[in-house]
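Structure first, then comments.
All protein chains but one are shown in place.
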Amino acid sequence: MSTRIPKRPAAFCALGVTLAVGATGCGAGAKTAAKSATSVTCGFSAPKQSTTVNVLAYNSSAIDPFTNTMVKSCSHDGVTLKHDPIDFGGQVQKTVATLSGSKGSYDIIETYGFVIPEYASTKKLMPLDGLFKKYAAKYKLNAINKNMRTAMTYDGKLYGLPMQAQVFVMAYRKDIFKKLGLTPPTTFAELRTDAAKIQKSGGVKYPIALPLLASNDITYSYQSALNSLGAHYVDPKTKKPNFDTPQGRKAFKALMSLKPYMSPDVTTFDQPKVQQQMYNGSAAIAIMYSGRMSDLTQKSNTKYADKFGFAAPPTVAGGKYEYNNLSVDGWSIPTNTSLSKDMLFQMISSAVSEKASKSALPAAYPARDGVVTDSSMPYAAAANNAIKHALPADTHTYVSKISNDTRAVVGSVFLGKTSIAAGVKKMQQIAEKDVAASQ
Amino acid sequence: MTIDVATPPVDQHPQTAVRKSGPDRRRGKGWLIGGFLFIICLAMLSPILWTAASVTKPTNVAFLNPPVFFYHPTFQSFVDLWQTTDFYRYLINTLIIAVISTAAALIIGVPAAYGLSRFRGWTSAILLILALIFRSLPRFSIVLPMYDLSKTLGVYDTRFAMVVALVAINQPFSIWLLRNFFAEIPQELDEAALLDGCSRFQVLRRIMLPLMGPGILTAGIFMFLFAFQEYLTALILTDVNAKTVPVFIATQLGQTLPMLQQAGAAAMLLTLPVIAFAFIAQRYLVAGLNSGSVKG
Partner (left out) sequence: MRRREYVALVLPSVLVMFGLLVVPLYRTIEWSLQKVTYGSPGSFAGVSNYTSALTDPRFGRAVVFTVGLTVVATAILVVGGYILACMVNALRRTRPLVLGVLLISYVLPQIVGATMFSWLFDTNFGGVAEYLLHVVTGQEVHWFTSAWPNRIILVLNVVWAALPFAMLMIMAGLQGVSNDMIEAAEIDGVSRIQLHWHVIIPSIKAIVGFVALISIMDILRVFDQLIPLSPQAVQLGNESITLYIYNVAFQNGGQNLGLGSAVNVLLMVIIMIMLSPFIIGLLREARKP
């Protein structure tokens, strides 16, 4: 083999660039987000051998403050908390995976009201009542809003420690609204007229952006429309599903009536993409969870940061309930963790302490009473209003099952591939099977 | 078509070029082809160039649509990536897994390839055909049982499991490649040494290995490359501890700013060494691909 070292300017150039860019890595891992987070009391008796606690929680500016506080405050005395960044879809997947075996990868899991019934009923999550009573005084747990605790309760037992409430909030471009003399819509009809005016003025081609990701979010949006018409997935008394009903059909019609004003790509929009639409000025009105609102006000994310206004979402057809979905996010302990449940509970308690909750403003709406005032965050008034006008959540186990099983049909109807009549009939059948299976 | 291992094929004799650059009237055609090639190179590089642009833009214009083409470059997303995530850990995982699995694959594969190249007979052909078949298997048909097994054995989410999986998955290709290189070394050398009283293993160690330097290096480069590129196996077999960079990038696809831009930075940090690698190791990659071909 010839031994001359080839003079490959391109190769060494690439190597040089690599090293230069790699130099940005000085201090890798040094100033992790957790290290700059708030520090609170997290007093537990550490086990004798060094322990690693793995935390599963998706990233969002609303969840991160709680996660980071927990990681920073509770890593001491040989105990290290590890949290890897992960998007929401990844968290859903990993939750299923880690809870399905006899030994899981994660010791603390971020959960939300929607998944509690399913995992609680299958005993994958630990009931927290005993530990709650034990540490109520130490961490002032009784100040955590009672209704939100109920949202994470199943069969009378608490399965998640609430950290924040998430409710749909409508974000809109104040400057565009002002220019066209519009006011935040209170019904879908008004939403359509506002959007039409914006479209006609030539400013924004697709003014409305909703999270309608066909593989996930679309069912929450459909459910919100249904709730706004006063109906749950399943009537709690008669146990009959509400899809093949006037409300079920109307919910579809309402969502689809917005199609002319939404990007044809809307079925690929998860919440980060809806945010990006607003960042780019590609949309002027967005309705999604409150935890995603604070990002819109950051100058580092968008040049429109100071131009967003917030309001409660509109109702579908007038009436008491808004197009909304009230969710409570919290921390749960899986039954298949091998670590001390006592220690883990103290960790999650410290993460929802008063100091931690206050530091989560304005990105999150903490579940602790007395922390949120109307001036806490730009969307506080909107969120408070929305919470008052959201249909209370349904905590039966069949809700999440129906949501997963009907997702493909919902997408198909929305995309126009299936007629509404045929679609709701199919969803009705699926729901009836799921309700029967859960009895 | 055998390739003399001693001469890098890239710098092969110019006379074998199909199109001879001939008289001046062909010069114009040369420019046309050159221009065409330039466009193709640009097109092939475009995703990387665009990502490089996106991650050096300030966050609030990084993903703007319509896109901006003039901006103040900044490396902030790289700094944030290193400092706010455990990226360095994933990078180390990826490198360790790639290096160890490459070493292990070679230690096992080189003797096997030597044996296959010298022992003529139907078993060799069968083994080679089996190697081809194994290389073509659907990845999940192997990895899902490995997932089950690793969970049972308690080695799930360890670098060890990944190394073992990669050694096994890439064995067929490495044996095939190495065997082709070995086959080009004349058997007379073996026989002469054997006559002199060497044992078969001594022949391998003292005579074959030095001659096989480039071949082994080529196979090693391919093993490293495959391990480095692996996503599916890592997706299934790793979780928190042994996570590799491709898996990390995939978990960031649904993030919002600024983490999404950091994912792009991670992609660039993976790409730049790979680009340097492509230039430096070019001749070995070419040699390997040539030698892995059918004997015409």
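Per-chain residue numbering starts at 1, and chain names A and B are given in the order in which the chains are listed.
Note that in this section contacts are C-beta pairs under 8 Å (C-beta built on N, C-alpha and C of every residue); 3 or more make two chains touch, one makes a residue touch a chain.
On a predicted model such as this, the values are computed, not experimentally measured, just so you know.
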Displayed partners of the chain not shown (whole complex):
A, B
I need the residue numbers on chain B that touch the omitted chain, in ascending order.
1, 3, 9-10, 12, 14-19, 21, 30, 33, 36-37, 40-41, 44-48, 50-51, 54, 62-67, 108-109, 111-112, 114-116, 118-119, 122, 124-125, 127-149, 151-152, 164-165, 167-169, 171-172, 175, 200-201, 204, 225, 228-232, 236, 245-246, 249-250, 253, 260, 263-264, 267, 270-271, 274-275, 277-279, 282, 285-286, 289-290, 293-296
Chain not shown, touching residues in chain A:
6, 8, 10-11, 93, 96-97, 99-102, 214-215, 264-265, 267-268, 273, 276-277, 280, 282, 408, 411-412, 415
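The criterion applied here is as follows: only the chains that are shown with their structure count from here on.
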Can you give the whole-Å distance between the Cα centres of chain A and chain B?
39
Residue numbers of chain B touching chain A in their complex, please.
5-8, 58-61, 63-65, 75, 78-79, 82-89, 151, 157, 213-214, 239-240, 243, 248, 251-260, 268-269, 272-273, 275-276, 279-280
For chain A, which residues are in contact with chain B within the complex?
1-2, 8, 10-11, 14-15, 17-18, 21-22, 24-33, 54, 59-60, 82, 84-90, 94, 97-98, 101, 103, 105-106, 270-272, 275-276, 279-280, 282, 292, 295, 299-303
